[in-house]
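Omission of a single protein chain aside, the complex is shown with its protein chains in their original locations.
Let's look at chain A:
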Amino acid sequence: MRGWLLGEFRSPERLLEAARGLRARGFTRLDAFTPFPVEGMDEALALPPSRLPRLALVAGVGGAAGAYLVQWFTQAVDWPLDVGGRPLHAGPVFIPIAFETAVLSAASAIFLGVLIGCGLPRVTHPFLGLEPFRSASIDGFWVSVAVDDDAGGAAADAALRELGAVKVSRVEEGG
């Protein structure tokens, strides 16, 4: 039976301890759900750092280069317009638009990157059907353990209770 076991804890400190405890007991497919970001949770769950900064850099540089190229091509190549002998390829005046386009592309890439990286938008999720799980955005601190069979579920259940979960719930995949 594939699914998750969800344990609720009362404070972020307890949750951190529980996450570390579960990893020490050999559980690997873990996630935590909290109403606000908890310092140290990334390390406790051994999450790799996000690749968003690199994405932003690539998108930003690409946007700036694209904008500069468009301005150069339209003003100096495709439709040269001599206004009082001013240079056709006028580097300094192309910079404002290149800069703004860099910011626009990087910001759009970051936003889409966060959504895609988080697997959003996803309006339904098995966890969201679990009534007590509502507290995960209010005052509950939850940890989830993915389990494949009843034996794994029982082990995870025991571990969560041992680590001090005030409530342990089970959610089935697709349920």
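Throughout what follows, a contact is a pair of C-beta atoms (placed from the backbone, for glycine too) under 8 Å apart; a residue touches a chain by one contact, two chains touch by 3 or more; residues count from 1.
Operating definition for what follows: contacts and distances are computed from a predicted model.
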item	value
Protein name (UniProt record) of the chain left out of view, among "Sarcosine oxidase subunit beta", "Hydrogenase", "Protein-arginine kinase" or "EfeO-type cupredoxin-like domain-containing protein"	"Hydrogenase"
Touching residues (missing chain, whole complex) on chain A	12-13, 16-17, 20-21, 31-42, 45, 47, 49-50, 52-53, 56, 60, 70-71, 74-75, 78-79, 81, 83, 86, 90, 93-94, 96-97, 99-101, 103-104, 106-108, 110-111, 113-115, 117-118, 120-125, 127-128, 134-139
